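Every protein chain of the complex appears in place save one, which is left out.
By written order: A and B. Residues from 1 in each chain.
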Amino acid sequence: MAPQYAPSLRGRLPPLALLLETIFIALFAFLVEYEEAEIIKENPVTHIYAEFQDVQVMVFLGFGFLATFLFRYSFSSSGFNLLVASLAVQWAILLNGFLFSFHHGKIRVGMKSLAEANLCAASALISMGAVLGKTNPVQLLLMALLEVLGFTANCWILQTWLKVQLVDSIMLLHIFGAYFGVMMSWILFRSGLEPRHEKERSDRKTDLFSMIGTLFLWVFWPSFNSIMISQSLLGRKLSAICSTYLSLASSVVAAFTFSAVTSPRGKINKVHIQNASLAGGVAVGVAVSAIDMPWIAIVIGLAAGLISTLGFRYIKPNMELLFKCHDTCGVLSVHGMPGILGWVAHFIIRVTQSSSATE
Amino acid sequence: MAPQYAPSLRGRLPPLALLLETIFIALFAFLVEYEEAEIIKENPVTHIYAEFQDVQVMVFLGFGFLATFLFRYSFSSSGFNLLVASLAVQWAILLNGFLFSFHHGKIRVGMKSLAEANLCAASALISMGAVLGKTNPVQLLLMALLEVLGFTANCWILQTWLKVQLVDSIMLLHIFGAYFGVMMSWILFRSGLEPRHEKERSDRKTDLFSMIGTLFLWVFWPSFNSIMISQSLLGRKLSAICSTYLSLASSVVAAFTFSAVTSPRGKINKVHIQNASLAGGVAVGVAVSAIDMPWIAIVIGLAAGLISTLGFRYIKPNMELLFKCHDTCGVLSVHGMPGILGWVAHFIIRVTQSSSATE
Partner (left out) sequence: MAPQYAPSLRGRLPPLALLLETIFIALFAFLVEYEEAEIIKENPVTHIYAEFQDVQVMVFLGFGFLATFLFRYSFSSSGFNLLVASLAVQWAILLNGFLFSFHHGKIRVGMKSLAEANLCAASALISMGAVLGKTNPVQLLLMALLEVLGFTANCWILQTWLKVQLVDSIMLLHIFGAYFGVMMSWILFRSGLEPRHEKERSDRKTDLFSMIGTLFLWVFWPSFNSIMISQSLLGRKLSAICSTYLSLASSVVAAFTFSAVTSPRGKINKVHIQNASLAGGVAVGVAVSAIDMPWIAIVIGLAAGLISTLGFRYIKPNMELLFKCHDTCGVLSVHGMPGILGWVAHFIIRVTQSSSATE
């Protein structure tokens, strides 16, 4: 794996990983217990378990394989994704526990904490997409820990001070992850960017591996957007699932359409299909608690697919010129801009709803 | 993707897709709402959600990857599968809404409508298998819309006029999809069939990608056959799940056995394994509401595997001679003939049951 690093760098990964794991074990030993049976009885495990598994497939397999299109880095993409996610979830369980459910000196772990930790890990994996293929694993790990710390702190501020709902704050993971990643890419590689055309080369087969990642993310996205909505709000959960599904369907149409339209020879670009098809899930995720009509979800999906395709066509190749940074997997176009779109849509819908309510 | 089309043809895909999506958005805006919370409370989302996700994996990933064995068309197979399915589900939601649940000028969308739309899309994707690799995307899209229209109309006639149960009518999707696809192939390519040996060539790796499609279809088929059975008929749902599982297991045995037996040198053919292993799921699906004993499911699976393997060995290579048409993925052998077998089995079981009941 990843033969391009100096041996000295690779030598630093084992001590760092082992040190982190030892610290985590110590913290878990003193602070973390499983949820008690009484709490679980009221809210059976099975209610959220299937959705939790869907999110796990997305985090460990979806994100891991989405990035396998890098021809010479395909195995590393899925391998480092697994390593970073494994450490990030443990870190996120601890941080979320400290900030949101620290009672009598103990953190209680259950399905909801694991699901939340998966979403935080997803946020770190999105950041990773911006720097993949040009960072060493030590940098990746440290960056992921910093990202999860920043993201949970951000959630805590939003929920505690600004009284933002849990689901609204946690769904900002796309925006936070994408801009954190691009910022990191800018910090790490401001000067001396070498051409990396060779590394971004894909082939027929790696494109198919990448498509596996895309399709698993696509299929399970409704679980990703609805898992943090309480089981007691069944109507809201259902509309989150259906909205995500419809929005993803229309961003596929947008990806195919605008990929062909913006190509001088009408050719459809594989990278657009693999990535812009997912933009609808991002945008609806950020706006999920506000969408109450199917057609709005479809329009948001179409707009997100359009923005994402244009981002891949015009912004990604020119980022080195425009912003002096490089975004390997185009997380700005998949998560960053569609996330902002979703946030704006959320704002507009809320304003419209409250104005029509006061009339 | 798909470099073999003329630029003018490719140029027609974006306007068509965008026009369709715009019409869908208009129709959704005027007609479609989410199910109300009261209805959902009685029948919680979670009851059907896990199965819905299984069916989604089959439709978007299973069918998409099953067809990746086409060496030069592998990415297009999964890409166009995604595009066609995305538009077909929206179209199916609207059509099913008009025909079956149009109350007070509104269509209510919930888990059941999405699941039904997925099954209709599956029907269109089966048709697509017959013409894959020799049609342009515009033809694929138009064909899918026509197929979904025909299939839902067929379901409506069966349910309304002939009082056929929902599950019995919708499971005809295999038969309808396969013969519609073969008919389309016959209409489009009656004259001037060129040899397409090059395109049907597979290699070691595309065979494995195709196997991913096979295995996901195989594993989740019990959800496909049981999802439309009401939660109140738990016994029937359970027998549908178990029957599908046992039938699939025996059609795997049939695929291996008869592939080796019919080969002059006793060699097992990869294509038979990838496809005939699934025949049991098709046959049991069509007969699912009648099967009440495990051994019957196993016998049906064995017979379906046999018919499907013989179809691939003797009928598929000779279709151009016999029927002047070509069936790229062999949908006639995977869905068409095993579907008819299931239908005949359904009929025989019903007759036997009623005769033993009257005795």
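The rule is short, and it goes like this: a residue touches a chain if its C-beta (ideal position, glycine included) is under 8 Å from a C-beta of that chain, and two chains touch if they have at least 3 such contacts.
Quantities reported herein were computed from a predicted structural model and do not represent experimental measurements.
Asks: Among A:Leu13, A:Leu99 or A:Val344, single out the residue that touches the unshown chain.
Replies: Counting the whole complex, the residue in contact with the absent chain is A:Leu13.
Asks: Taking the entire complex into account, which one of B:Leu146, B:Ala260 or B:Val344 touches the absent chain?
Replies: Answer from the full complex: B:Ala260 touches the omitted chain.
Asks: Using the touch definition from the top, which of A:Ser78, A:Thr135 or A:Thr328 touches the missing chain?
Replies: A:Ser78
Asks: Out of B:Leu94, B:Leu114, B:Met143 or B:Ile298, point to the residue that touches the absent chain in the complete complex.
Replies: Among B:Leu94, B:Leu114, B:Met143 or B:Ile298, only B:Ile298 touches the chain that is not shown.
Asks: Tell me which stretches of chain A touch the chain missing from the display.
Replies: 1-3, 7, 10-11, 13-14, 17-18, 20-21, 24-25, 28-29, 32-37, 40-41, 44-46, 49-50, 53, 56-57, 60-61, 64-65, 68, 74-75, 78-79, 82-83, 86-87, 89-90, 109-111, 114, 137, 205, 209, 212
Asks: By the contact definition given up top, give the residues of chain B that touch the hidden chain.
Replies: The missing chain touches chain B at positions 46-47, 50-51, 54, 204-205, 207-208, 211-212, 215-216, 218-220, 222-223, 231, 234-235, 237-239, 241-242, 245-246, 248-250, 252-254, 256-258, 260-261, 265-268, 270, 273, 277, 292-295, 298-299, 302.
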